[in-house]
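Missing here: one protein chain of the complex. Every other protein chain is in place.
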Amino acid sequence: MSQVIQDKVIDEKLEWSRINADVIASMQSPRRAYWVALAVCIAMLFCAVAAEIYQYKYGMGSAGLNNPHMWDMYIATFVFWIGMSHAGTLLSAILHIIHAQWRKPIYRFAEAMTTFSLMTAGIFPMIHLGRVWNLYWVLPYVSDRGIWPNFRSPLVWDAFAISTYLSSSALFLFIGMIPDMAILRDHTTGWRKKFYGILCLGWRGDDRQWRNFRRTYMLLACFLIPLAISVHSIVSSDFAMSIMPGWHITTFPPYFVAGALYSGCAAIMTLFVALRYFFRMEEYMTLNIMEKTCKLTFAIAMVWTYLNLIEFAATWYGHNIYDKELLIDKATGPYAAVFWTMIFCGMVVPFTLCFQKLRRHMPSMLVVSILLNLGMYVERWMIVAPTLAMSHQPHQWDVLWGTVIQWAIVFGSFGWFGLLFLIFVKLFPCVSMYEVKELCFHLKHEIEEEEHEKQHAAKAKAGATAGGGASPAGNPGLEGA
Amino acid sequence: MSLKNILENFSYYRRDAEAGGHHEYEHRFAMAIDLDICTGCNACSTACYAENNLPVVGKERFEAGQAMHWLRVERYWDEIEGDYPEQGAKMIPMMCQQCGAATCEPVCPVAATYHTPDGLNAQVYNRCIGSRYCSNNCPFRVRYFNFWSYYEDSWPEPLRMQLNPDLSVRDKGVMEKCTFCIQRIRNAKDKSQREERPLVDGDIITACAQACPTDAIVFGDTMDPESRVSKAWAKHQIHRGPVTAKKQKADEEIRGYRVFDELNVDPSVMYLERVRDTEV
Amino acid sequence: MSVKVNRRKFLKMLGWGGAGTALAGCDMPTTVTLEEGKEEVVSYLMPEEYVIPGIGVWYASTCTQCEAGCGLHGRVREGRVLKLEGSPDSPINHGNTCMMGQSGVQSHYNPDRITAPMMRKGGNLQAISWEDAMAELSKRVGPSSGVDGKRVGMVTGTISGHQSVLVSELLGQLGSKNHYVHEQINTSVWRTVCRDMLGDETPKLNFDKARVVLSFGADFMGVWGSPVHNMGEYAKFRKGAERGTLVQIEPKMTMTGANADLWLPANPGTEGALALGIANFIIDRGWNLVDVPARIRGTLKQYDLVTVEKVTGIEAEKIKRIASLLSERSPSLVLAGASVENQENGYDSVAAIMLLNLIMGNVGNTIGATAKFAEASMQAKQGGTKDLLLLAKALSDKKLDVLLTYNTNPVFTAPDVLQVQAGLANVGFKVAFSMFPDETTLSADLVLPIHSGMEDWGTHVAAYQPEGAVMGFQQPLMEPIHKDTRGFGDIMLSLLKLRGSDFAKFDDYYSYIQTSLLNMPSSIVTSTGSKEETWNGILQNGIVKTKGTTTPLVPKLVDVRYKPAANNSEYPMHLVPSARLGMWDGRHANIPWIQEAPDQIAKVVWGSWAELHPKKAAELGVKNGDYVRVTSASGSVETQVYVHKGIHPDAIAVPVGQGHEEYGRYAKGRGVNPLKILNPIMEKRTGELATYATRVKVTSVHKTGRLVKMGGSEVQVGRKFVRTISSSVFQRTEKEV
Partner (left out) sequence: MKIVTLKQLVSMSLFALAVVLLPATSFAELPVPSHITPPVGEHVGEDVPQPIEFPHNRHVKDMKINCMYCHTYARRSKVAGIPPTSKCMGCHKMIATEKPRIQKLTEYWEKGESPRWKKVHDVPDYVHFTHEKHIKKFVFDADFPVEDVQQVCGLCHGEVREMTVAEKKKPLNMGFCQRCHEANGGPGDCWKCHK
């Protein structure tokens, strides 16, 4: 079998009407597991809301924060969600630019994941603020008082970076959905028709619209890539700009970006398995796509591992005694279990992705991807907590494991994200219909051409054995053009 | 600040940190704390509670690490092999060091902490939004956060009547720290203005320095060369600004030092080493 | 009421209008009030020239938080006292204060103060009016009550000045000789030894003249003598031309021990042997500066280095070094404190220690005479634990019908075996003059709420008068917070008036003090200027300087009959009921600042703990935070462990002060009281309670918790927070410039 056929990510014979029907059906009748997941998410969110109301009323002390631990899981979770948001950009923007076709069936939900994880991430700086009602002071607005935020503070950069990234990625998601909205408008009735009718912005599918659409999409993709990288670099500067051991590290920006892509890919794997099951998307989210995602994840995991080891080495061979002490403390001190969990999940577990059998076994991949995510979560925690626990000032050394309130809010954030995501996939096509059609179309052509070529070659071969001579169809090299 | 301004005053803005850097200082308040005569008795800390409306947090919150002692007397044991700590314990009063190059200042998103013309790290409570970045970035860990609405139960009537009206009572969600008794500085300045005379050494005395039974804490203005604290700094060869080669102590055995000087944060508190008679 | 009018008259004269606690045009800090018309402003009724709203005025007074009698300045703004500072005019504290002085305001503003008189009715204390209370007093102790004066007792803390005069007068009027002066933290044995060997109970200790201070358990910076004064002197001792060296010998590291150049724990109760060993070595080498009679020499002979090393557990080499230090760097000052005094052999140990002062010629040099307040009736009546034992005996023997208590809390401090609480039931009528609902007060039949130190008049003559005899003058810094409290002196006066006396001519305590002070004989004060000027001067300074009488010291060697305490195999450990500056004997446990201020050594807050040496802890298998049971023959307590090396391995220190069963919201039910499990052992020569002599056994109860203390790491982990240099370097770099 040829490479194209072996690697083909989707059955090219899918009819366009069937694609429409399948995707629309997924939005109407998912499996029961979907509803269960939805209920779980709502319950988790409810816990978090209750916890947050308590915390808002009584103060940050209810989260168990204390003098050395001014930040804890809230910030770790914030970084985690920001990181997760990078996968969507990777899949839809970077892979779009480099024409990786296999992204097409899965980039929609990855993009949605970007937007929603940013929406989750964005909540955390607010939850963690002591006086959240004054949050707007971070923004540079023309104030009656004539005072401005402190532009030197990485937290202000955060505010800019996150809001820009959130609005851009939401826009990117929306733009990419316009042709699908039109399909939905044409295939639904009642309020849905009106709803999609408004959202498709009068899409008719004529040439001019397609041309503008492609241009806009490419433009946004190009804009989003540096933005994504800068956002996580800025988040890393929350730490790298400080003076604290374990935070004041030059390699933090690339390390954070790599970590972000890593956790994003892992999250995509999780959601891939989930959606595939919930919406019976086996035909669209094929094992071949999973394979490719796994390989990508593995590559990024290795980059991250490398950067992580570099960081350790730099600390180890550096002359900052505080840094070095902290590294030893991380590995041997009270946080050792968490630290080694991170090492195991982040550096060892990805090697399971080397095995094709595992890659094609969905339950294993669910477990592996969750382990990777766990690794990436505790990595963030291992950045935030030990530095605070064992910083310059030994008198204030303290180990913190959080309180119920803190854990509830952190767990609840998964509920919040899940809720948004599940509502999204119910309301919007989680598989991009027009791009899958494009994919099928291109694939069909490629296969046809290959078949064609094969036949030609066979004929030529037959001809050659029959007595040689030139190909009757002329130059075969032209066919590929 | 326009570009023109920057170009015209380029050399001014590039001033040496010892000369104040880009700050326009009127005073640079500083301390000299002699650890040889500091007994660790805690009078300073209690005086600070009395002067600065510090809430009493109670056992549970103290256990959670949420106490609000702006000035804490840290006690360290010697790392010894023998059976007994024969040189006693090590005591050090640790408060905000009012760093000249404070790490807390640049990271505050709303500029609630900034450098004053008095050379102090101001903390403006009502501007603070509680991001707590400043405390995270403080190597001394001397910033305290109002994790709860402490005022609600710290001063049951009539204890509330003791509160010092010269400074605010802080509510939850606000960072706070030692101010070198800014209200005393202000009152002393007001008084000297009222009496139409310049501020002289001894006009201002912080609550901790006032209470200290051994007078181990000396407070004053390092811009006044005649002040006791200036003389102490000079005597112990500690200079303003980051530690550079030219400002290293000529004699390493002279007692003055600043904690975490290697981080180049330019603390305003000079400690004098503890002395022990090693011959007994 | 006439009293009121007179008070007003005074206040007016002082220039302190009747604003009381109202906040005149001021900004009481609350959180945010932006609304118009939500806050109230009240003006003064009468303006006074130098009282300006918004600007604090400092008034002089005297601290009543302990017996040291430090001078105070209180900052008053809008009629509220906000902050206390030491009075620079006071020869005792020279402008400084300790944490107890600082927290005087929290005593005054304490939310748990008793605000109305209470009488026991049907087993419970119920609020009554002052009229009823005074009627009851008159009924029970008045002339018509038929009370037998000999069966009336009064128990107070250390008391001096005019209060003391009134108490003596009252008891004299009743014909009672039962004035028990109980003070848990005392220097009684030291005082007795000083009286016997120096001829003066409270000699002046010239730390600044000493080149070496050798202290056997005297926590002179903490709870021994006059701590603020001592700390000031200590600073001089360290900062002098030559830096003095402090050697501290004690079973548990106190704050003073923490500052020592050499800290050593001798086996508890053997400090006397150590002192004799040092003396023997010194005399052996002929280093003594004062001759020693052969009789004493003979006694000393037994204390050769080998024996002493064996008895005390201190290496001979160290003993030699201490001895040579004393001789090389004379003059020295040798002190003895609680852990030595309060042993069964306390007197003899202290005498042995005092011997060192005598043979090294310290008397008249580093130990000098103090001036005594010329009027004996106003001198401090210093308390101890002997009177506690006497009181307990009187109670159990049912020798008292009426008991007045003031400024002391025997129910809390007395060991359980003395059964003071039960004994009180034998007393028909108990009257407590008290600010707080402490254990003793709540056992009373009649509770009379008194003014705080910031509301009342008073005079205090400190027992330790380091620089001339002065009287500390206590004046109100603000109007009483609670309308139903009264001054102790006022109540005493009205009690005296029940039988009619010379005091009938005084309207109130204030006028009594004023008259008395302005009419002091010229043998006591040199008065210049008019009476009004004199009086204003007293109000301004807060102290009255007097011509004290000084008698020179007469050193006298006494026979030392030192005998080490016997071992006890059932109870192998020594219980150290340690006290600290701040908590004192537990009287400050109701002050939130004190509760929240960490112990100077263990850094524990808001509770009790037991200090153990790592060796012992390992033996018991306990670590920080684990609970242990400390059992003596008289009871047991259970508390958490703090493990550190600053304690003798055979000792367990449980701090005094916590374990209140009453005493307001901050103190009640917090921690344990080690005094409760003390055995009733008496110091043999003085009859004081030997509080450090109780032997205990310690067992782990296999329960753990988090020890609530300040500080994460116990060591600096290579950081340069506190650096140490040797004093020879210090001498070169700083003293020789």
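A, B and C are the chain letters, set down in written order, and residue numbers restart from 1 in every chain.
Note that in this section contacts are C-beta pairs under 8 Å (C-beta built on N, C-alpha and C of every residue); 3 or more make two chains touch, one makes a residue touch a chain.
For clarity, every value in this text was computed on a predicted model and none was experimentally measured.
Trainee: Let's see if you follow the contact definition: name the visible chains touching the chain that is missing.
Mentor: The undisplayed chain, in the complete complex, is in contact with A, B, C.
Trainee: Of B:37, B:169 or B:259, which sits in contact with the chain we cannot see?
Mentor: B:169
Trainee: With the full complex in mind, choose from C:46, C:290, C:504 or C:618 the residue touching the hidden chain.
Mentor: C:46
Trainee: If the hidden chain were put back, which of A:143, A:167, A:212 or A:250 would touch it?
Mentor: A:143
Trainee: Could I get the residues of subunit A that touch the absent chain, sorted low to high?
Mentor: 142-147
Trainee: Against the chain that's been left off, what residues of subunit B make contact? List them.
Mentor: 114, 116-118, 120, 122, 124-127, 166-169, 179, 182-183, 186, 190, 193-194
Trainee: Spell out the interface residues on subunit C facing the chain that's missing from view.
Mentor: Answer for subunit C: residues 17-18, 22, 24-27, 29-47, 52-55 touch the chain left out.
By definition in this document, only the chains that are shown with their structure count from here on.
Trainee: Central chain, going by Cα centroids?
Mentor: B
Trainee: Taking CA centroids for every chain, report which one is farthest away from subunit C.
Mentor: Checked the centroid distances; the maximum from subunit C is A.
Trainee: Looking only at C-beta pair counts, which chain-chain interface has the most contacts?
Mentor: B-C
Trainee: Averaging only over C-alpha atoms, locate the centres of subunit A and subunit B and give their separation in whole Å.
Mentor: Chain centres of subunit A and subunit B, defined by C-alpha means, are spaced 45 Å apart.
Trainee: Per the centroid of Cα atoms for each chain, what is the distance between subunit A and subunit C, given in Å?
Mentor: Roughly 68 Å separates the two chain centres.
Trainee: Quick check: what residues of subunit A touch more than one other chain, meaning two or more?
Mentor: Residues 68, 392-393, 395-396, 398 of subunit A each touch two or more of the other chains.
Trainee: Please set out, as single numbers or ranges, the residues of subunit C touching at least two other chains.
Mentor: Only 711, 713, 715-716, 719, 721 qualify.
Trainee: Subunit B touches which residues of subunit A in the complex?
Mentor: Per the touch definition, subunit A meets subunit B at residues 58-62, 64-71, 125, 128-132, 134-135, 137-138, 147-150, 152-156, 159, 238, 241-244, 388, 391-393, 395-396, 398, 400.
Trainee: Along subunit C, where are the residues that touch subunit A in the complex?
Mentor: The contact residues of subunit C facing subunit A are 711-713, 715-719, 721.
Trainee: Can you list the residues on subunit C that touch subunit B in the complex?
Mentor: These residues of subunit C touch subunit B: 21, 26-32, 56, 77-78, 80-86, 93, 95-99, 101-103, 105-106, 109-111, 221-222, 227-228, 231-232, 234-235, 238-239, 243, 245, 247-248, 253, 255-265, 321-322, 325, 481, 581-582, 592-598, 600-601, 603, 605-607, 613, 615, 644-646, 649, 665, 670, 706, 708, 710-711, 713-716, 719-730, 732-734.
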